[in-house]
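Let me begin by handing over the structure; questions about it come next.
The chains shown are only part of the set, and none of them has been moved.
Order of writing sets the labels: A, B, C and D. Residues in every chain begin at 1.
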Amino acid sequence: MNVQEAIVENNTITDVNDIKETVGIPLVENAKMSMRDVDVFYGEKQAIFGVNLDIGVNEVIAMIGPSGCGKSTFLRCLNRMNDTIEICKVNGQLHLEGQNIYDPKLDVVPLRARVGMVFQKPNPFPKSIYDNVAYGPRIHGLAARRADMDEIVETSLRKAGLWEEVKDRLHQPGTGLSGGQQQRLCIARTIAVSPEVILMDEPCSALDPIATAKIEELIDELSENFTIAIVTHSMQQAARVSHRTAYFHLGKLVEVNETEKVFTNPDHSLTEAYITGRFG
Amino acid sequence: MSLSALFVLIMLGATVIYVLGRSRSLVLANNLGGIRHLHSLPLYYGAQAALWCLIPCLSLLALWVAFDDSIIRQIAIQYLPEDKQNLSSQELALLLNTIENIAGGVTSLQASPEMQAIADRVVGLRQLSSTILSAIVLSSLVLLGALGWSKVKPEYRARNSVEKTFMIFLLACSTLAIFTTVGIVFSVLFESIRFFDIIPLTDFLLGTQWSPQTAIRADQVGSSGAFGAIPLFTGTMLISFIAMVIAVPTGLMTAIYLSEYANNKIRAIVKPMLEVLAGIPTVVYGFFAALTVAPMIKDALHGLELSILSFSIGPLDVSGESALAAGLVMGVMIIPFVSSLSDDVINAVPQSLRDGSYGLGSTQSETVKKVILPAALPGIVGAILLAVSRAIGETMIVVMAVGTAARLTANPLESVTTVTVQMTTLLIGDHEFDSAKTLAAFALGLVLFVITLGLNFFALRIVKKYREQYD
Amino acid sequence: MTDKKISTIDLVNKNLKKRYRAEKRFQAYGILSICFGLMCLVFLFTDIISKGTRGFFYHYLPIEIHLDAEILGITDTNDINQILAADYSTLVKKRVYEIFEAKKRKEKKNARKLIAIDATGYRIQALLKTNAAALLGTTITVNALVDDKVDFYLKRLGEKGDPGTEYFNEAQLLLIGQLLEREEGGITKSLNKTFFTSGDSAQSEEAGILSAFMGSLYLLLVTFCLSFPIGIATAVYLEEYAPKNKWTDLIEININNLAAVPSIIFGLLGLAVFLAFFGFPRSTPLVGGFVLTLMTLPTIIISSRAAIKAVPPSIREAAYGIGASKMQVTIHHVIPLAMPGMLTGTIIGLAQALGESAPLLMIGMAAFIPDIPTSVTDPSTVLPMQIFQWFRNADAGFSEKASAAILVLIIFLVMMNALAVWARSRLERRW
Amino acid sequence: MDKLNIDQHISQQYNAVLDDLKTEFLEMGGIVEQQIIDSVKAITKLDTELAEKVLSIESKVDDREMALDDLCVQIIARRQPTASDLRLVMSISKATRDLERMGDEAKKIAQMAILISENGEMLDGFGELKNLGRRVQQVVSDTLTAFARYDVNTALQIAEEDKAIDEEYDIAMRVLITYMMENPRNISRAMNITWALRALERIGDHAENIAEHIIYLVKGLDVRHKTISEMEEEVRPEK
């Protein structure tokens, strides 16, 4: 008998259709965002099936799962970035501090100011470093005077751990930075509008290990002030940075648990199979 | 044997040699136990053998065709009587032409017997030359083919030599662009220099009077008028300006709307429809400008009293060949240049930048104005500069819709003339290559070339400087 | 931190209205621009089509005419020279006078102005050329062409301001009126076949586009055969082979620059190099093709280069990695993958060449050439040139022909594009 | 991914290496078990030859221990095991130590066997030694089987059995001390038996440790320093 078999003896769900409910602790008290019965469709095709999840205040939650399981789709629901895809349709209750995100009357512009996003590939605007960071505050009219803007830019860059590296060349193009610095610039840009939640979709997949380590370090620091949801393909990364880990499988949320628990003793056999590299 | 028949024969021969070379290599390969024991694939052995005979034969043919006429002419001159051999070169050319014509069988000419005799001998020479050519070409085809075939050996590096030939061919093609530029420069340069010998450069560039047709100063030798080019350039600029005023905002906004706002269906319909505007020949636009738009403008505006506040400038005087009509139509023609090229560069702006902007909570127009346009700016500037040089160089619209009266004015309702109009009018039908009038066209051509060169150089610099900022 | 957050959202909300108004305005500009462009297109096309279709038709007056050998002066029906040189105009004139019952000099003159005498004569000549022996001496019905001014007038009957009336005097208008009222054998309007089957002519009634059409075809053929291979070869050399040095920079700058050189300057080049220096025959599609090749090459090269550049380097690397040689990589992978883009460039270039006229003016393709060319070295004209010529002709009939020729040209263009688009869609592959 | 092939890693090599690890561990267990059987036999039958054999095997066990530890470190460094894989590696890394200590104790018993047999004569207390030896052998054998089968229930039974062994050891000790008091001249030899008894008791303890590792491995629960009832509660919460 294999150790796996021994472990799954009482837990024989291996067919994803049998997954009825998320195991572990999907719901928390003191939730910043809470999602209930979320379904997402691309045209006819359903990509997310009845997901229930809370994200706590100042928590880092990692989402992992095989390719195409719907991690990005779910993440992009949280600030309605899915609106840009025409055929995408979202059902269910998604709340940010009690306010329904998908309320048709709700305006996405302030929503996205509250729930910022960082993307897979660093995408600084082809402007100066300063202007990159100042872009958000400028469009939202957050700084009345030049001095205010300077301050916002500096604090944002500081929080993103980039200030020391760029303070002497704020007016050089942001695209001239290295990949890792660019990604930190994008994070600074997001922080600059002081969002409450930051969504990150595989923020390190385009970076080398050293730059990745720096971003991970940054996520750690940011979690003091921000709520962070991060999608990652690297299980090791999820293990390193997150407080809780959510495992998606074919559009369903199979398990959410404390990260330590997920990586040492997950509750669901599918999670176990994925993180130990037993899929195939 | 006629040239084309010879050509076809060479081609056939080369094909045969290709097949032979290829099959020989296959036989060799079989003996050795597989193609992998050959240095190259059989295909290359065949190609190598074929090239071995094809290139020399074709060059021989080309050289022969290029030189046999002049050689025969030289010989024909030898046949002429002594006195006629010493004629001036022009008269000699005339005489030779006559002989050619007789030899060619133009019966209407009354040929003197001696001429007829010479002509007969020329015909004889021609036949001889063609026979010799055929013989040489065909024999070398066979010989070289055999040589090429015999070179097919397993260790022979056929692929490498075929590739070398291929590369030389490519290199030769690529130099054509340089020759073209050199050709352009030289074809206008000498005439321009001759022109500037007659009319000083400063007069040409700074003069405000342009009237090549009428003699103003009768005492001036070889010239028939005034050659101050400024009115032409202001006219060109006026029309180009009108065109750009129409084309740039329309084109740009169209591009933005299509790539950022419109859904795919609308885009799929509207974009090609607008591109039709670019495909329509300029004569058509010229026709349209002259026959439809110009009368319309005249009807609509003529006699209209334009009053600004209480200040009236009196009834408008609209010329039938107003700059406005040509400018408008040219603007419409240029819209798709601006819109399509801008659309391409806007589409080339990576989606990630849009995502980045939306992710921060900006509206669509903010994203366009603050992120996409700046990112696409170099491309857009390039597109606009291309459109400008297109407008400056445009010929047929203005030739058809604009007058020839050179006038220094900024009023779009008056008639003006442009550089290209003057060039065509000066050159068409008049082949007197020495008059200042004709030469002036070349000088205008030169200046136009320099201007567009400058513009494009500028555009290239801009595009180079800002290219790859994102990515 | 918390009160700062609150103020952030408040600030965002405060500015929202203004931002949305700007958004609306911006969109409106876009829609307006598109509408303007489309309006222009619609206007242009309705104008061209409304004018052009007229040119395809003509008014004819069917007349019975007795082919009198005597008047014609034909003695031997087998002698082609006699038939060619026969006096058809007298025959036609006579019959015209009879029809209009013109007796007096003035009446005769009025009547003569209403029918295209020479053109009708050519029609009879054409008939006789095929079967002189049988027809001579019989009475046949010929569709006599009305005069081009009459045609102009008739086509615009009922329009505001009665355009065309100014060409005629009272008597002539009366005669035209009579013709129109005839029950049988009156004026008919039908397709103008001559327009498609003959070359240019000094008489607008007889002028056709065939010679220009064939000229354009030959010109395109020459241009395509030269520019396509040379363009691709150049692009391949520059992208795949050329070392990046001053020399290739020079070539690159040259090509980019040539793309925007005014076409008329290429005309000057053709004039100076091909005609004056090499002494090629004037007005031939061959020389025209040379000039247009030089002109379209940059377009083809630039788009081909873009297409080659768009071939992902990974494909090349993959092939090199297996041990393909440079030529194999180029021929097996790069060119096939870049072919759609190359074709696009070629389509655009050739369309440009088809519609181009300015440089051809310079090499004499604007000359009056009625003969239909049979090879690339025959003098000929091309469609846009023909349009330009007719446009410049003061004769009212010509401008109509010009419109019709424009329609033909555009149809030609559209068909060419469709062909290329079809070819391209067959070649297109995704990677 | 239609059908989940849940019991195999995508990497065959990883499978192989984990399998190796387990096999090596069980083999080492086998050697130690034999050592224990032999040493108990040696001391009860006063078979010095057997005792010598046990001693000679000792270094083999040590080598195995080091090899297994090395393997564990390598697996962690090269494969980054998580969840059950990680627990397997960590359990084995710890249980190896227990096996090695069992081997040590067996060695001690063998040494005592030699010492006693040198003195030549049978003593009282051998009965207890035999009994305890049998029980301990049984518990060691059960432990290894439970590990091979990832059998939590047996593991719990082993923990209980160890308590019983401890009690039996106490009784044996008391008997022995009484004997010593009665035969002070034989104290020195009796002490040897004491040490042997003590070694057997330690072997039982180590078996219990391994049983705890089995529970950790299978259930992910750390049940060390818990009473049996606490253990049972944690392992089978539903009951």
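Throughout what follows, a residue touches a chain if its C-beta (ideal position, glycine included) is under 8 Å from a C-beta of that chain, and two chains touch if they have at least 3 such contacts.
Given the structure is predicted, the values throughout are model-derived calculations rather than measurements.
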Quiz item: Expressed as a composition formula with the shown labels, how is the entire complex in this file built up?
Solution: A x2, B x1, C x1, D x2
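In this section, only the chains that are shown with their structure count from here on.
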Quiz item: What chain is most central when centres are computed from CA atoms?
Solution: B
Quiz prompt | Euclidean distance of C-alpha centroids - chain A vs chain D, Å | solution = 48
Quiz item: Roughly how far is chain B from chain C, going centre to centre by Cα mean, in whole Å?
Solution: 19
Practice problem: Please compute the C-alpha centroid of chain A, do the same for chain C, then give the distance between them in whole Å. | Solution: 60
Quiz item: Going by the touch rule set out above, which residues of chain D reach two or more other chains?
Solution: none
Practice problem: Check each residue of chain C and list the ones that touch at least two other chains. | Solution: 12, 19
Quiz item: Among all the chains shown, which pairs meet the touch rule set out at the top?
Solution: A-B, A-C, A-D, B-C
Exercise. Could you pull out which chain A residues touch chain C in their complex?
Key: 107, 109-110, 113-114, 139-142, 193-194, 196, 225
Practice problem: Give every residue of chain A touching chain D within the complex, in rising order. | Solution: 1-8, 14-15, 66, 235-236, 239, 262-266, 269-270, 272-273, 275-280
Exercise. Would you pull the chain A residues touching chain B in the complex into a rising list?
Key: 79, 81, 84, 86, 108-113, 116-119, 121, 123-127, 135-136, 139-140, 173, 175, 186, 189-190, 193
